[in-house]
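Of the protein chains in this complex, all but one are displayed in their positions.
This part shows chain A:
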Amino acid sequence: MEAFFANFDLVINGFSWTVRLTLLSALGSFLLGLVLTAMRVSPVPLMRGIATTYVETVRNTPLTLVLLFCGLGLSSALGFTFTENVEWDVFWFAVIGLSAYTACFVSESLRSGINTIPLGQIEAARSIGLTFGQNLQLILLPQALRAVIGPLGSVLIALTKNTTIASAAGLGVIEASAQMKQMFDKGIAPVIPTFIGFAIGFLVLTLPMGFFFSWLARRMAVAR
């Protein structure tokens, strides 16, 4: 307890970072989740394909890999930075990584909400002349959101807990990126291929699980 109070400003500082990280990532993932959902129910097959591929790939990749890819892949290898300040940079890459990852779960929730809306209402909306965008905005999303407030809450809680992974990864990134940069500069380790290798390894483990549950969901939907 004494240690807790002795380092109180540090604790507060860490806490405020967590809050900021959570809020910004929640906003980012919600917006990206909305876009992904809109794409997944759009009448254009290409849109559906892109969004589905994104969701299936990213949600089956461990968060640490997504974050490391954002941090190292984007910044160190591609030389993409937001600011001169490394800490801020890490923060923004964490926001991007968490948003990119959490958006998949937001989108999954919203889509399951949309699936609860009777098809007839969507046709009724079309028959009075609403466009796809209006249908989405006025009929589908308002009802889907109401239906999935609970699941979205769980997603938010998971996101909050995941910020700890982001913090840990962030510390790692600062150190590792220095090392990686050295290795990279010396031409020892090709950064991107290494990550892709790791990512593929995990996808081999998680994608079949994803496919299995999609398949199961479809089976259950028919049986209902």
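Heads up, the rule we're going with is that contacts are C-beta pairs under 8 Å (C-beta built on N, C-alpha and C of every residue); 3 or more make two chains touch, one makes a residue touch a chain; residues count from 1.
The working rule: contacts and distances are computed from a predicted model.
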| item | value |
| --- | --- |
| Among "NAD/ferredoxin-dependent reductase-like protein", "(2Fe-2S)-binding protein", "Phosphate transport system permease protein" or "ABC-type polar-amino-acid transporter", the UniProt name of the subunit that does not appear here | "ABC-type polar-amino-acid transporter" |
| Absent-chain contact - pick from A:41, A:139 or A:166 | A:139 |
| Residues belonging to chain A that touch the chain removed from view | 118, 120-121, 123-131, 134, 138-139, 142-143, 146 |
